[in-house]
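For this depiction, one protein chain was excluded, whereas all remaining protein chains were kept in their positions.
When the chains are written out, they are named A, B, C, D, E, F and G in that same order, and each has its own residue count from 1.
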Amino acid sequence: MDLGKMSHVDLDRINIKGFPEIIYGLHKTPLQILEVALKLDAANQPVMITKLSFDKWKELEDKPPNGSYFESSQIWYNRPFPTMKNGKILVLSAGTSDSQVVEEAAVVSQWMGCQTDVLQDVGVAGLGRLLGQLETIREASVIIVVAGMEGALPSVVSGLVSVPVIAVPTSVGYGANLDGLTTLLAMTTSCSSGISVVNIDNGFGAAYQASLIIKLMNQD
Amino acid sequence: MDLGKMSHVDLDRINIKGFPEIIYGLHKTPLQILEVALKLDAANQPVMITKLSFDKWKELEDKPPNGSYFESSQIWYNRPFPTMKNGKILVLSAGTSDSQVVEEAAVVSQWMGCQTDVLQDVGVAGLGRLLGQLETIREASVIIVVAGMEGALPSVVSGLVSVPVIAVPTSVGYGANLDGLTTLLAMTTSCSSGISVVNIDNGFGAAYQASLIIKLMNQD
Amino acid sequence: MDLGKMSHVDLDRINIKGFPEIIYGLHKTPLQILEVALKLDAANQPVMITKLSFDKWKELEDKPPNGSYFESSQIWYNRPFPTMKNGKILVLSAGTSDSQVVEEAAVVSQWMGCQTDVLQDVGVAGLGRLLGQLETIREASVIIVVAGMEGALPSVVSGLVSVPVIAVPTSVGYGANLDGLTTLLAMTTSCSSGISVVNIDNGFGAAYQASLIIKLMNQD
Amino acid sequence: MDLGKMSHVDLDRINIKGFPEIIYGLHKTPLQILEVALKLDAANQPVMITKLSFDKWKELEDKPPNGSYFESSQIWYNRPFPTMKNGKILVLSAGTSDSQVVEEAAVVSQWMGCQTDVLQDVGVAGLGRLLGQLETIREASVIIVVAGMEGALPSVVSGLVSVPVIAVPTSVGYGANLDGLTTLLAMTTSCSSGISVVNIDNGFGAAYQASLIIKLMNQD
Amino acid sequence: MDLGKMSHVDLDRINIKGFPEIIYGLHKTPLQILEVALKLDAANQPVMITKLSFDKWKELEDKPPNGSYFESSQIWYNRPFPTMKNGKILVLSAGTSDSQVVEEAAVVSQWMGCQTDVLQDVGVAGLGRLLGQLETIREASVIIVVAGMEGALPSVVSGLVSVPVIAVPTSVGYGANLDGLTTLLAMTTSCSSGISVVNIDNGFGAAYQASLIIKLMNQD
Amino acid sequence: MDLGKMSHVDLDRINIKGFPEIIYGLHKTPLQILEVALKLDAANQPVMITKLSFDKWKELEDKPPNGSYFESSQIWYNRPFPTMKNGKILVLSAGTSDSQVVEEAAVVSQWMGCQTDVLQDVGVAGLGRLLGQLETIREASVIIVVAGMEGALPSVVSGLVSVPVIAVPTSVGYGANLDGLTTLLAMTTSCSSGISVVNIDNGFGAAYQASLIIKLMNQD
Amino acid sequence: MDLGKMSHVDLDRINIKGFPEIIYGLHKTPLQILEVALKLDAANQPVMITKLSFDKWKELEDKPPNGSYFESSQIWYNRPFPTMKNGKILVLSAGTSDSQVVEEAAVVSQWMGCQTDVLQDVGVAGLGRLLGQLETIREASVIIVVAGMEGALPSVVSGLVSVPVIAVPTSVGYGANLDGLTTLLAMTTSCSSGISVVNIDNGFGAAYQASLIIKLMNQD
Partner (left out) sequence: MDLGKMSHVDLDRINIKGFPEIIYGLHKTPLQILEVALKLDAANQPVMITKLSFDKWKELEDKPPNGSYFESSQIWYNRPFPTMKNGKILVLSAGTSDSQVVEEAAVVSQWMGCQTDVLQDVGVAGLGRLLGQLETIREASVIIVVAGMEGALPSVVSGLVSVPVIAVPTSVGYGANLDGLTTLLAMTTSCSSGISVVNIDNGFGAAYQASLIIKLMNQD
């Protein structure tokens, strides 16, 4: 049975958005991923694959164009974009358990050409840790706040700075956390101004939007 | 049609719990409320009615035993319990919009014989307000934290004190707040230790629990 | 009964965030609103009140400091911030039914000093309307996309531009729309990159976030 | 213990609906599936089994009547219906990750005697892919649109054509996608006219409905 | 403040879909409705308004182009489309309480040029009523089944016919019905083949799709 | 427009089930109710109308066949069934607030010919009230337990008796009660054996089921 | 650490309810199960274990008192109760996929001393199968209806008989079925009278209540 072409790689996206199509690996087979990666590469575009499990990577390791795999953040990429001069992204997290999403955000930010700092495990249960880093925090142009459980951290951080906060709910927690849905809804209904939210565990999405903001700061 | 006795007032409760049956007014008709109140009064027990709307109270105003009505917290009571010597309850809220629930908690705490302080509108969007009151906050033996929206305040407060925090989610908010359900779930999945939670807008329940704790401090 | 000071107006917020505390009017009584407004005004800070119903405004009309009321967007303000030179916000909506939220976003953006365009009723059911405005759309630095029902518009718009899209789900719809919750969740799980989301009907929140981005473009 | 006959194969269905009972394999044991298949075959009716996992098929491979197994779409069938002259079904999808459901829809459509085209990976994040295929799209009599995540594609497609669109939400996505529930609800509350919806990942159901429509076009 | 043009009436839709933009009245003000209606009329296109409450209609009664208002189904229209020769729609309901949605479906079907029958109150609690009408039921080319509560009727009807069934869940019921959400989900997960589903109470949507099917039967 | 006969009264139901069609008044207009009532009466069948609001009854008061209206339980009926000799139903409730549902259950039980006792306000918060009535409770053949909030009463009652318990969740409560949904789910997942559940506030449904059980005890 | 006695076997239950404590095996370790079983056996009471997985049974196979294990229904028991003379339970199911729950209900009914018939795979998608068995169906005193997906069968069956129907929702289905939650809610909001509902997949609970009804028919 002929099922049509399986993939229509969007080679035009790099012209429209400034960045190429990025391959979402979670629900694709290694073969499907490889097909898209090769088409992008053949068109001379940089390649990034997100949510690429270790097992899938192992199947692809010897095949795609050369690049680097980050096991914890499950990202593969090659040919990062040149670093932009203005602005800096800070990726900040509530707890050590959030580190996988933190790394996803940081890796994507850097690949997209943004200066990127990371500050982990400064959640609200012990406020001193956060308040002791105020200077670092206030240096950033955009802050990605990664938190699970009740997701209180973005509200607190946003009350301390004058720049946009992008909140990433994580699925860290159990029971009433509802796999991060509670965190997502809580962040969305924050009492603090200057926050917008992306999907649960979506470090990639937060980094992408933060990078678009940094890009605005680098227009001449 | 004979529908049996409508109410079985629990005259024994004061012996078991130390406090009489308290009348939940929300779903009762004025007549039902009056019947219970009179039976309690006839048994020489103090009477408290919660969630008593202004309209219902107007119908009852001239009828029940003498007492006071608090319009904002929708409580009626008579014969408060004597004030206990040890311990103090602090009722603390995130925003002015939560004041109705704050008042419910404070009125009940005082009626049950507890020394009670109130500190309103110190939510996490402007952390300075809270941190500027640390001394007052650390004087309390039990802290009732009332908050709506994302419900971040109990996590922050609990990280600053060494006493039990009872969190009261409120239905203040809209959209993703889901009439307080998000707040309730978020508070229940807090990253901070030393917190337990009561129902949405249930200032009464928090005060009752807090008062039982104060009572433990006054046993000889 | 003394319930402590009801409100702790956050007079320091303007120093930290660059904008004063903004009064959330939905769950406050007119008296509570007035108290906060007067304190802000006495401190010589601009005042903005959101979700201020016509009825509440009528009670306050003669009392607060001078200012303007926008009935459709339920906003009152005085003393807007000076317009910034760089960058422009576009508020774009799917349908005429979303116009109240559109107006909220536009009024807040302008008050915060941003150049602001509006483009309404260009939803995906008739794609020609949107594609016919591509030039206008690509002039913006930040795009606020307001949509109800299935909330498809931000995904489509974000695929056409290279700037950040802030999505505002609205409660326009019925049945499976779940008062906008479906819209919110759908926007959060968009297949398109460069989108973040705010609460249902929260035009204010989107404008605030967009304005912080514009401000970054106006740093020297 | 005698538990009655386990299955009552509906041999009359082919007379009423024009198609035989189709075996839903997901919750049945291989033995249960075999029993039904043999009864249908003995009655000289064509056999189709859906949601038949590879492992179950392996147990049955040598046993049922002769036929073909499609591993990706998890379908087994024999004796397809003759192809009808009028009308054509187009199965169209948002992304490569949806291909399993696409194949299910296409295989069933063809088995039921419909001319069937497939067009994959033309989601709204890069609208050019879809608009570049308008001619193909407008040739179809019924369009099955398969999409996960926010499920925006059926709304857009339906706005471009004058024929019925049957939307199939998929469980492709994570977090706020809620295993496809968000997609289902979003598609159901679409702003575009001419759409109806089937269950999550139910490519079979969409194809069945589309085929009944094609059949109407082939009545004389 | 200039908010851009409020509405972009989609005058091109009639060319693409064969039917004009239809005005969704639920969330629009009378003024917004009037503006769109006049633009459509000026372009010489037929006008239909759905979910137009009696009160809104009263405000518009003397103003829009001439037409008819149906109070129970809350529809206003003028200039119906000519009746098509082939095919017939049957609108069938479970109970008398569903009659408002039934009427919406029937009025829209007729306006779109379809021969339309109605059969009400034949729900599954008394199966004899349905089975007694089998002949009528089997005359239809498309069946719109309207039902609330547990929504069992489409499954039963679809098992009795060989044509497409479009299921309309209604909000008739209480408690576990969840305002029709249970009905919607139940219909979507039906055990019967040949069913697709539209939004809760969306008689319009079902009629629109059914009419597109009838139109396919009238192509030459 | 001719919409077919609006109602198909099920005159055969009394032969099949032993009881006539009972009119569900909640979503019907007074006119619709009257039409069904008159048809039943003309066929010489007893008439019962449930969920008939006071306002609707007022419109019908002078029109239907003679009968009695019960305002609290919102039931109208005439010609009750003769009382059966064996068995007795006990309707038992947790609190005074549940009395409306209690009365609905009791009125229906008696109309259907069952000996019926009522015992109200014996909820688990004061267990003594329940344990003090054990003798009465153990006289019943079927027990209908009506409770709101956490719905604990059926579990406790069922542990004390050897007869079937039919649990009726009520919408009494607020916040986490979710309008009775929590109560319904909690009763359904009871740790106690011998319980089945009906819809929220469905005193009618519980009484109908209990009466069918009593009828089994009166077969010869 | 001494954690108190782990289990308090309820040896008194057989006196109160007529049946012993039945061991719920799902969340217990084999050791916990064994401990309870031995205590019941030592007290000379029959033993039944439900939701006992094959693996757990394997660990216990040689240890508990003698008895029989039913692998499909995951039940172990010994010493069934003597069969009662009057009344008969019919366990009826929608599809072959429901057979595990059917068997659970049938095994428990028989163990509790009830005459029990089984009729499987007569769901509403092909009504002929059900209507062809009307005579068998009308012989039963209580009918347990087991169904997954949209759960329409109890409504239809209850409309055909004059005895109590106990509905058991199953988790058979996918997507919008929500693991049986949709089925449960749909059954609870049935339009048909004479139905009550138990938990998802709870064949045991249905059989227990049905047996209590049969017992009432066997009182002197």
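In this text, a contact is a pair of C-beta atoms (placed from the backbone, for glycine too) under 8 Å apart; a residue touches a chain by one contact, two chains touch by 3 or more.
Given the structure is predicted, the values throughout are model-derived calculations rather than measurements.
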Touching residue (missing chain; options A:V36, A:I49 or A:A106): A:A106
For chain G, which positions touch the chain that isn't shown here? 1-10, 12-13, 16, 21, 24, 26-28, 32, 36, 51, 169, 171, 179-181, 184, 199-202
Listed in rising order, the chain F residues that touch the chain left out are 94-95, 123-127, 148-152, 155-156, 158-160, 173-178, 182-193
Can you list where chain A touches the absent chain? 70, 95-97, 99, 102-103, 106-107, 110, 117-122, 125-126, 128-129, 148, 172-178
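Definition applied: only the chains that are shown with their structure count from here on.
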What angle of turn lays chain B on top of chain F when you fit their CA atoms, given in steps of 5 degrees? 90
Averaging only over C-alpha atoms, locate the centres of chain B and chain D and give their separation in whole Å. 55
Centre-to-centre distance between chain G and chain A (centres being mean Cα positions), rounded to whole Å: 49
Going by the contact rule already set, what residues in chain A reach two or more other chains? 13, 16, 159-160, 184, 188-189, 193, 199
Just say which it is for the chain contacts: an open line, a closed ring, a star, complete, or other. other
